[in-house]
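As you look at this complex, bear in mind that one protein chain is not there, while each of the others sits in place.
== chain A ==
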């Protein structure tokens, strides 16, 4: 059930360069079902900026009625959000979208979680659940540079973790796909979230695997009504059939939509 609620800030800190970790508490948390879902945040009380900001859910603590999200302060909207302090309220609409299914992989099997930049956070809750289910989790996390790296230790606590940076300042120099290619052992499922070129590269090389991709697109309403974040389906690339990233996704099976 989608709800609109003002949640209170439990903690808020900068954990990497311009990367913020925000924990909120409220009733709405009990509605959060799947890793990979997102919330739509109203960052100002007024009309500017007007639209909400879609931010993925990083971890959920149902008992405490808290959830954490990680976002990059980039534009005017997220810069305003970055100013919120403990005790203040944040207007949240959610949870929205369909996330990652944790039941696509059996206990004892191996899931590789591939994240790029600000696409890394939703993989954290997914990894926690998979590990709890007895799945062997491997993480490959890509960032621009070492200052942008976050949650490396958190992921390491859950399983094997590899970091790649574009400039080689942390971990492997290069892309997540470079690490994935060299990975030994069998892979039963790949879950991924990150920039479109990364998702495309994964789809090209691993379409024979069970592969799930979480997409990013500019959104309006976030609930499927405005048709801002629409993409073509892969079987009808020029036609009229479509999927909405916000409400049909953001997670799709590889080959379902045109990237």
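We take it that a contact is a pair of C-beta atoms (placed from the backbone, for glycine too) under 8 Å apart; a residue touches a chain by one contact, two chains touch by 3 or more; residues count from 1.
One rule holds for everything that comes next: contacts and distances are computed from a predicted model.
> Just to verify: the chain that's not displayed, which of "Dihydroorotate dehydrogenase", "sn-glycerol-3-phosphate transport system permease protein UgpA", "Aspartate carbamoyltransferase" or "Spore coat protein CotJB" does UniProt list as its protein name?
"Dihydroorotate dehydrogenase"
> Kindly state which of the options A:49, A:174 or A:255 is in contact with the chain not pictured.
A:49
> Identify the residue among A:174, A:195, A:220 or A:255 that touches the chain left out of the display.
If we include the chain that is not displayed, A:220 is the one touching it.
> Taking the entire complex into account, which one of A:69, A:93 or A:130 touches the absent chain?
Considering the complete complex, A:93 is the one touching the chain left out.
> Touching residues of chain A against the unshown chain: what are they?
Touch set of chain A with respect to the missing chain: 1-2, 4, 42, 47-52, 77, 93, 217-232, 239-240, 242, 247.
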